[in-house]
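With one protein chain removed, the remaining protein chains of the complex are shown where they sit.
The letters A, B and C name the chains in turn, as written, and every chain counts its residues from 1.
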Amino acid sequence: MEHTIVGYFLQFEIMKNLVEMASSTLGFNASSIIAFIIFLTASLILLLIAATIGGLGTFAERKISADMQMRPGPNRVGPYGIVQMVADFIKLFLKEDIVPVNADRFLFYIAPILAIVGVLGTFAVLPISSGLIISDLNVALFYAVGISSLVGLGIFLGGYASNSKWSMLGGMRGAAQIVSYEIPVILSMFTVILFAGGLSFGAILENQSGGPIGWYLFHNPFTFIAFFVYFIGILAETNRAPFDLPESESELVSGYNTEFTGMRYAFFALAEYMEVFVVAAFASALFLGGYKIPFNIGGDSLIGQVLQAGMFFTKVALIYYVVIWIRWTLPRMRVDNLMTLCWKYLTPIAFFNLIGSAVWIYYFGNKSMWNLIFS
Amino acid sequence: MFLQVVFILSALLTVVSAVMVVFTRHIMYAAVYLLGSLIGVAGLYLTLGADTLAATQLLVYVGGILIIMIFAIMLTGGQDFMKNSRKSFLQVPFMGNVKTYVFGGLAALVMGSIGTKLIMNVADRFSEHSEMLSYQSTIEVIGEALVTDHVLVFEISSVLLLGALIGAATIARPIKKQ
Amino acid sequence: MMNLAAYLFISLVLFLCGIIVIIARKNIVAILIGMELILNAAALNFVAYSRYVTHHIDGHIFPLFIIVVAAAEAVVGLAIVIRFFQIKETIHIDDATQLQS
Partner (left out) sequence: MIPYNFDVFMPVVILLFVGVAMVVVALIAAKIFRPHNPNKIKNQEYECGENPIGVAWSVFNVRFYVIGLIFIIFDVESALMFPVVTVFRRMRDQGMGGVVLIEVLLFILILLAGFAYCWRRGDLDWVKSYKRPEGESK
């Protein structure tokens, strides 16, 4: 339990006393129940944060794109239009829910659930700060990769269930694209896991330090390449431009979510924006030092936790900005170029990285190239 | 306590989904119920302390096998689409009739009684008080086992995958236009 | 309630469902789905025995390779199904009577 949020709370005397008190009043060991309550509260808070992040994602998207095209963007609702996302939510909440008469109703209902569950499942292992990681499983990365494959299934079933040609094309493309780019992404993760020697985020962040020199990005040439492979891969896995073929609005109306209205559409959009957040968080934890701050200012105290969370969100926001920047800069790829890029460029490069890192470990162990140069 | 709750939920999900796979009339629904069953089995693995296996189950089955099964359904399910209604999607890939279900039920009855008889032998012997594997995480133990004791099967599995890749790619390659 | 017999019983139910699917269905893809159920049942048995009886990690290795074999089997099986469909325009199992088209 030591790598969970409950473990962090149990450091404090007051929590230990609370557990003892509850155990004595209830007559059995109450640590499980206390843990459940803490986990449930944390999960619900996280859900609110996630929904806010999703909303902020849409807002940031519109504001940054407006900035790049030199127009104001949303600016009517609230200061700088920041309440726009609430207005959007209310609008979507009040929209009529239309299920096409020829659609497959059962799959139409469960497709958004699959997409949301696939993203929310990964939130359990999100390393926000050293204490505020809800549960740092020993197979955290493996689990996250596995559970997020539900998103692809949700997109595919959403496209299938609509019984519309646009949706079907979008869903097929989405599934093919998401599964294809999973391979370079996983292989780039291997490059880091080889050096970290563990799948939990605690192990991955253990050897990284606050400064850029301690990051895995600049650990050696192979991880440097792996970062870019990973970054391109996550753009495609989350259906972001220039890989937004499943919902390319100029050819496929809106792709797999053409027939979804109101809240159902909102859940697909939310899942997409939250997934961008999650993969950006993983990118920051794997390659950019995650929540580590230089010289470990603050330590394990509460201030340290806040600083770490701030560091984490800053890095994620930067990656998020780059993702949006790319969207408004590059034109969309053609589908054959997409597959060529995945299978003929990224996958061989990722394999080369994996082999190279394994050889590096064999000769130099865990030493980074700075260690080798300056020693 | 929590262990029992997860066990009951996973067991229910597994069994109900498996039964629904048997009785649904729609091949796509069968695949979706299979998804429920697979997730339930992953939950059962968790209750047995096999976290690596649960993650593998999710990654390979849900992310891989299920998706290509749905691909295969899409690639085979749609003949006579344009002239028939969507009824054809339910009927053309025959999902069985009463006769076959009777045979299947009889076979299941026989095997089920034999299996129950076998299970009865161990019914009251291995209870929940027997201790779990004392690994915090199975992944490192499995990793060590894969490169030491079980290295041969590890390498042979790669040969198997190579054969499957080449064979399937050769079989499924589009027919060239004559 | 959580003991070996419970897991074995769940595994038995999965296995029987797979058997019924294989016998009753006439759709080749559905038959492959039934085979996945059976392979899952076998893997669950291994893990349950390793947890309650042998207390050894080998019970976790075997399901890993069962999953590998299941993937290989699904890939090749579905490739054959798709090829069969391209030639015969059907995936009814009773139409698969000839080895050579």
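One rule holds for everything that comes next: a residue touches a chain if its C-beta (ideal position, glycine included) is under 8 Å from a C-beta of that chain, and two chains touch if they have at least 3 such contacts.
Computed from a predicted model, the values in this text were never measured in an experiment.
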- Task: Would you list the chains present here that the left-out chain is in contact with?
- Result: A, B, C
- Out of A:V179, A:A226 or A:I293, the sole contact with the unshown chain comes from A:V179
- Query: Among C:L4, C:C17 or C:A71, which one is in touch with the chain left out?
  - Reply: C:A71
- Query: Of the listed residues A:Q84, A:S130, A:S167 or A:Q308, which contacts the missing chain in the full complex?
  - Reply: A:S167
- Message: What does the interface between chain B and the hidden chain look like in terms of residue numbers?
- Response: 2-3, 6, 9, 43, 46-47, 49, 51-52, 55-56, 59-60, 63-65, 67-68, 71-72, 74-79, 81-82, 86, 89, 132-136, 139-140, 142-144, 146-148, 151, 154-155, 157-159, 161-162, 164-166, 168-169, 172-174, 176, 178
- Message: Give me the chain C residues in contact with the hidden chain, please.
- Response: 64, 67-68, 71-72, 74-75, 78-79, 82, 86
- Note on the structure: chain A residues touching the chain left out here are 1, 3-4, 6, 31-32, 35-36, 39-40, 42-44, 46-47, 93-103, 112-113, 116-117, 119-121, 123-124, 134-135, 137, 142-143, 160, 162-168, 172, 175-176, 179-180, 182-183, 186-187, 190, 193-199, 253, 258-259, 262-264, 267, 335-336, 338-340, 343-344, 347, 351, 354-355, 358-359, 361-362, 365-366
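In this section, only the chains that are shown with their structure count from here on.
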- Linking chains that touch, what shape results: line, ring, star, complete or other? line
- Note on the structure: Chain-centre distance (mean CA atoms) for chain B and chain C, in whole Å, is 6
- Calculate how many whole Å lie between the centre of chain A and the centre of chain C, each centre taken as the average of the chain's C-alpha atoms. 33
- Could you grab the centroid distance between chain A and chain B? Build each centroid from C-alpha atoms only and quote it in angstrom. 28
- Within chain A, the set of residues that touch 2 or more other chains is none
- Task: Among the residues of chain C, pick out those that touch two or more other chains and give their numbers.
- Result: none
- Listed in rising order, the residues of chain B that touch chain C in the complex are 3-4, 7, 11, 14-15, 18-19, 21-22, 27, 30-31, 34, 37-38, 41, 44-45, 47-50, 52-53, 56-57, 60-61, 64-65, 68-69, 71-73, 75-77, 79, 93-97, 100-101, 103-105, 107-108, 111-112, 115-116, 119-120, 122-128, 130-133, 135, 138, 141-142, 145-146, 150, 153, 157, 160-161, 163-165, 167-169, 171-172, 175
- Message: Using the touch definition from the top, list the residues of chain B that touch chain A in their complex.
- Response: 1-2, 28-29, 32, 35, 51-52, 54-59, 62-64, 66-67, 70-71, 74, 86, 136-137, 139
- Message: Going by the contact rule set out above, which residues of chain A touch chain B in the complex?
- Response: 32-33, 36, 102, 104, 106-107, 110, 137-139, 142-143, 145-147, 149-150, 152-153, 156-157, 160, 163, 172, 175, 179, 182, 199
